[in-house]
Every structure is written in C-alpha cells, then in structure tokens.
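Removed: one protein chain of the complex. Kept in place: all other protein chains.
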Amino acid sequence: MNANLMGIPALARHASRRVAVRRRAGFAILALVAVFALAGPFAIGIDPARQTLADTLMPPGAAHWLGTDLFGRSVLARLAHAARLSLGLACVAALSAAVPGVLLGVLANWRGGRVERALVMLADAVLSVPGLLLVLLFAALAPGRYWALYIGLSLSLWVEYFRVARVASRPVLAGDAVQASRLLGFGAAYILRRHLVPALAPVLGTLLAFSTAQAVLALAALGFIGVGLQSPTPELGLMMIEFLPHYEEAPWLIAAPVSLLMLLVLGMMLLVAEEDAP
Amino acid sequence: MNNLTNDKAGATATAWTGILLRRCMQIVALGLLVGTVCFFMARFLPGDMATRIAAGRYGYDLVNNAAADAVRAELGLDRPTWLALLQWWGQIARFDLGTSLVTGNAVWREVAHQLGATVDLAVASMLIAVTAGLPLGIWSGLHPGGWIDRLTLASAVLLRAIPSFLLAVLLMVLVAVQLGALPVAGDDHAGSLLLPALTLGLGLAAGLARVTRAAMREAAASPSFEFARTKGLSDRQALVRHGLRQAATPVVAYLGVQAVFLVEGAVVVETLFAWPGIGHALVHAVFGRDVPMIQGTALCMGGVFVTFNLLVDAACLALDPRRRTGSTA
Partner (left out) sequence: MASAGSPAQPAGAPLQIVGPWEIGGLAPASSGYIFTRMQITETLMEAREDGAPLPGLAERWWVSADGLAWRFWLRPAARFHDGTPVTAVAVVRCLQAARVAPALLSVAPVKSVEAKGASIVVIRLVSPHGSLPALLAHSSTMVLAPASYGPDGAVRAIVGTGPYRVASLTPPQQVEAVAFEGYDGAKPSIERVRYLTAGRPETRALMAEGGQADLAYGLDPASLVRLRKRGKVGIDTVMLPRTVILKVNAGLPALKDLRVRQALSLSIDRAGIAKALLRDPELAATQLFPPTLGTWHNLALAPLAHDPAAAARLLSEAGWQRGADGLRDAAGQPLRLSLRTFPDRPELPLIATALQEQWRQAGIAVQVNVGNSGDIPLGHRDGSLHLGLAARNYATVPDPTGTLIQDFGAAGGDWGAMGWTSDALVEALAELTRGASSPERAAGLRAQVTAELQSNLPVVPIAWYRQQVAVGPRLAGVSLDPLERSYRLTAMRWRA
C-alpha cells in the first residue's frame, strides 16, 4: 500500500518525450476505466442484481456481451457497477487521505523544528503497520460497513501524501516567489493557493490516480478475506472470489474483473513511468 | 587524522542511534495502534460475543446457551471502557497476549509456532525473488533495449497486475496438477514450500528486476564508473568493484518497501495454500472473531515488518558510507 514512487523530483522535472507519451497513455487508460465506471451503468441499463437461474453460466453472446454468472446475472452490468463502486469508494478515500496529508506535509515544512519532527514521528507511527493490515483491522471492526473500509483506507494512504508534499514543497517554500509574497504580507491561504497548489498539482495528480488504484486492489483483497463488502453488492474483489471456482468451466468470468484490474495497474505503472536511461 | 576517524565513528554511532530509536518508536506505536483497534473491536462486535466464540469452539451443531455462559465467564465484559482500555494496554506492554478465545491456548505460543512458518515462506520468497530478479535486472541494466530487457518489462507488468490469489491458483493448476511435480498444499512435504514461495517471489522478482535495472543504469552512467573505466579496468571489473556497490543501496531500499508486499501477500497466499503461518492465522481469527488472536497475529506481523525494515536500514548503512556521515538528506 505504501507507494513506491522512486525519485519524486524526477516527476517534477522536465520529462523526455518517451516518458511523456507513456504518462499520457497511462492517464488515457485510467480515464477510459473512469468513463466505463461512471457512464457504464447508465449506458448498459441492465439490472446487475436480476437473476435468471435457468441462464446460468452462459458464454459471451449477443444477449449478454460478457456472458452470465452462476445466477444468470449479466457480467457486463455487474462489472460496470462494480467499477463504479470500487472506484468511487477508492477515490473518496484517496481524496480524504490527500487533503490532510498534503496540508500536514506543507505544515511540516512551513513550521519546521519540533512541529516537523512530531509530524514525521506520527507518520512513522502509522507506517509501523502495513497498509492492508491496517485496513483489515478496521474492516474487522465493523464488517461490511462502508465507513470502516473508508477510514481504514484513508489512514493507510495519507502518509504517502504527507511525505510527497513535504519533499515537493520544500523547494517552493524556500524559493524567491514565496519569500516575496511573505514580504508583501500575503497570508498562508494565498501562498497555498498561488504557489503551492500549482507546484504540487502534477505530482499529486499522479499520486491520486496511483492510490485510487491501490485502494481498489486492497478492497479486492479484503473481499477475498471476507471482511469487505457483502454479496450481492457488485464489487471487483467479490466478483473475483465468486468467479474463482469456475476458472475451468467458465474462464471468461474471472477474466472480466481481472482484466479491469490489470488495466488499472497498467495505467498506474505507465503513469509513474520515468526516465529509462539509455 | 585521529579527529577525522573519531568524527566518522561518532557520526556512525549517531546514525545507528537514530535508526534504532526510530524503529523502537515504531514498535511502541504499533502496539498502541493495534491494541486500541482490537480493544474497540472486542467492544463493538454486535450481539453476544460469548455465543459466537462458543460456536467457533464446539461447531454450530452443538452450540447452546450453557456453552455461551461458560465462555462469558472467561471474558469478563463488564468493566468501564477507559479502565478496560488502560488494562488492555498494560497487558500488551507486559507481553501478555492472553489466550485464544477459540482454542483456549496461549496466544503467544500459537503465534510463535506460526511465525516460524511465515518466516520460512518470507525467506524462501525473497530467495526466489533475488535469484530470479537480480541477475535479470543486472543484465538488463548492462544491455538495455535487448530482448531480455523487453521480456523482463513485459513479465513485470503482467506479474504485478495479477492478483496474488489468481496467480496462486494458476500455479497450483499448472505445476501441481498438470505436471504432478509438487504437492498442492499443506506443509508435510519438503517441497510444499515451493509453490507458495513461488507465488510471492515471482511478483517480487518482477519489481526487483526493474529496480535493479534502473539502479544499474544509474551506476553505469555515474562518474566513478567512468573513472574506473579510464583507469583501464574492463567493464566487468569496473562493475564488480564500483558499480554493484553503488547500485546495491537503492535495491536494498526497494526490498524494504517490498516488505509490505510480502506481508500483505502472505495473508492471501497462506490461506490458499493452507500454509500454517501467521497470515492464515489472522484470517482465521477474523472469521472466528477471536480478538486476542487477531491482536497477537497483527502485532506479530507488524513486528516482523518493523524488524525487517531495521535490517534493511542497517544494510543500507553498511553499504553506503554517505549515510553514516549523514551527508545525504
């Protein structure tokens, strides 16, 4: 869960064309998945919960583009709703981790000294528990409830924003523009809005996409363990668990959520692509 | 000269103290965090935990009220919250992890028993990752753009994207069933470690290869490498003497980050392969709402994680002299 973004400054520097192409491709893939998640449920229009037991395990065909599952439900509809649910929850968790994380990171740099040390210790403390474990503990607290998953996910994600914001805001805060603004008497909010946000935005955008994808994977893992959301809610991890026993008689079933997740990860990896030294 | 050596020794000691302090503080934080969450877990669980535990012990065919009452007598769920929380923390500080609510055995004994199995799995996975990933990464770093490089990139993407349980089932089906080469699950055969370790190790190897490649490229482009070449050393000699050591630090640091992947993957893989480690025990405990076991296994996993990071820190310190003198941020 703790993202491995090597060489953060490299992202802020001017990137080579090949890397830029890769990053654009990554964004495009993620955008595609997002569109599928947002518009898919409306466009497809089939009720994801509607069962027809007589149509169990049908292969992809005209009536059902991705086939049907064990209960005769449309896999395509379920996939779209699952994508929306997982991505929605993951996005919200990532955002609610980003805002305090970034603010705290900037604060650490701004104040320095004891405040910074205390905040770094706090971040370290949270890092003592591996991310999935933390989410698992919170999910075990109230199984199947959205708020528990949401809090667990946010808690495990915020540290990365803190660290990135702290590192990335250092050159900005030490720079001339900010010094000038301070001399002119502008307050913290102005500096935040005018200087920090534009400087941090590209890095944070990347990180947001990255942690959203990670959160989706974590939700899937939790569904596997059995403390995630409960059936019949369509969710990617739950779908994978449901389809796993049929890997031989109906392999198209598990291929659907797995492909979606692989697309997500691919987009993620392309997004953080960096200089491949020649 | 003496002053310089003393300064260096002093700086190293400071660096060591810094690392140890940081990791110790993390252990304390771990205990507090996990302990508090587990405490509230025990209190927040809906309904009657005693009956729940009794069902876990006796099987649902035999569970009835008398059994639940017997279990309730063991739990003592009637003290005020703040007092109970303090007592809870005190117990953790004394390393008193209690007894499992399902089997009645001491938690630390069960966890110690399972820890060995998980450590075996982790070490084996690391070995596989290093054996497969490092040589491929080094080769790709020295020969970028070659077919091995492209192959490694493609497999890295693939392996990182597949969820671990799918990879586990695929390996089971391919290796154990079709080829009949390895036992599918359990830990009674000598070879049963191989499949679970392979599942985790392949994912690690993919990332490791890429990081090694990047680190090798950096090292190969660095001035000290060039200098070694101008001294007349061949590529290979320069590599061995200068490049590897320089490349080692980011690789070792990466391993530390991947400890997370190992810990999280262990939970899933152990359950699927019936490997009797801590991850398996944790999942079980969550199902059975066995809060002392949840706490014990979570603390243990966190402790292993922090210890592993400590070892990585020590390795980085040993490898990179700049860290000892604190000249890098």
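Assorted remarks:
As written, the chain order gives the labels A and B, with residue 1 at the start of each chain.
Just so it is clear, a residue touches a chain if its C-beta (ideal position, glycine included) is under 8 Å from a C-beta of that chain, and two chains touch if they have at least 3 such contacts.
The structure displayed is predicted, hence computed values, not measured ones.
Only one of the listed residues, A:Pro59, A:Gly205 or A:Pro245, touches the absent chain: A:Pro245. In the complete complex, the residue from B:Pro163, B:Gly203 or B:Gly288 that touches the missing chain is B:Gly288. Among A:Ser16, A:Gln230 or A:Ser259, only A:Gln230 touches the chain left out of the display. The omitted chain makes contact with chain A at the following residues, 49-51, 53-54, 56, 70-72, 143-144, 226, 230-232, 244-246, 248-249. Panel shows chain B; residues 47-48, 51-68, 70, 102-105, 169, 172-173, 176-177, 180-186, 188, 191, 271-274, 276, 280, 284, 287-289 of it touch the chain omitted from the view.
Just so it is clear, only the chains that are shown with their structure count from here on.
Separating the centre of chain A from that of chain B, both taken as means of CA atoms, is a distance of 22 Å. By the touch criterion stated above, chain B contacts chain A in their complex at residues 22, 25-27, 29-30, 32-34, 37-38, 40-41, 44, 144, 157-158, 160-163, 165-166, 169, 173, 207, 211, 214, 217-218, 220-221, 250, 254, 257-260, 263-264, 267-268, 271, 282-283, 286-287, 294, 298, 301-302, 305-306. Within the complex formed with chain B, the residues of chain A that make contact are 1-2, 4, 6, 121, 124-134, 136-138, 140-142, 217, 220-221, 224-227, 240, 244, 247, 254, 258, 261-262, 265-266, 269, 274, 276-278.
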